[in-house]
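Complex shown without one protein chain; remaining protein chains in place.
Showing chain A:
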């Protein structure tokens, strides 16, 4: 049985149950129960209409679970009035689900977990594995999140940007269990793009594809981080890059620029260069200027300083950096890079060591420690020089 197909049906089924008046938390449990039954029954007896089958089965599970409640009579009345399940356009329901799972009342971590469970159809165990926490811990987090959004009413459309932020968080989690969260985020964003016509949804999808296309080249054989300039560009997935660029171009043509489209444009310019030297840094700086107008994130200005260093020389990059706050994450790494390009290797080595101390993950810390070590031990010759 196709696990992906099954999972892609979940948001629609869940949406229908919620629209019929089922409480969100109870509906979610019922859908999970129906999935378990589908996995058991379908291989021997595949349904003609899988989604209809799931709706019927989940609705029954929901009724079973609530029948003992004091609300029994009302629930059954609700079931009688409901037309028989048939092919339903799930578009609006699916969207509603995305908005619910990304609701601003949830913390980002809870929104991500709930999205993976309710929209992505992952099991609690799979989500727990991806986050390296015990299953019971993740189960509690998801229950809390479900309770938080259970009473939320949806009479007006939510903010699509909140949904996109949650999907981008999922994408950046990478993978550690048996589920590749980056691939999962791409699948969900594709699904969202099919349901909602918004250039930023396309922008995020393009951005994810362009990053994902470089993933193989980003990690060395020993698990170490390989920076963009040193990546083997032959290992980039050119078909995925082409798909990302196509989606981005269609989005840009609509002339409603947003931050994901601008970020995707920068990623596309990197992907387009066959060698580091061919990178169009001047255009990248222009896109960073656009991006800075769209967001007040100081991280954008930090990345812009790197691009300016490449386009106009290290001195200009350092001047752009001087205007920024030293406590920004990755400030030290950028300072180290620009000082090295400026030829001040002792200062660069000090900044690399400082950046290593502040790194938030081991791969990054090891990479930055190696950079400091390279400048300290070889009189600053770059690798291969």
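We take it that contacts are C-beta pairs under 8 Å (C-beta built on N, C-alpha and C of every residue); 3 or more make two chains touch, one makes a residue touch a chain; residues count from 1.
Everything that follows uses one rule, which is that contacts and distances are computed from a predicted model.
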Candidate names "NADH-quinone oxidoreductase subunit NuoB", "Amino acid ABC transporter permease", "YciI family protein" or "Acetyl-CoA C-acetyltransferase"; UniProt protein name, chain not shown: "YciI family protein"
The listed residue (A:275, A:327 or A:360) that touches the chain absent from the view is A:360
So which bits of chain A touch the chain we can't see? 222-224, 349, 352-353, 356-357, 360, 362, 366, 369-370, 372-374, 376-378
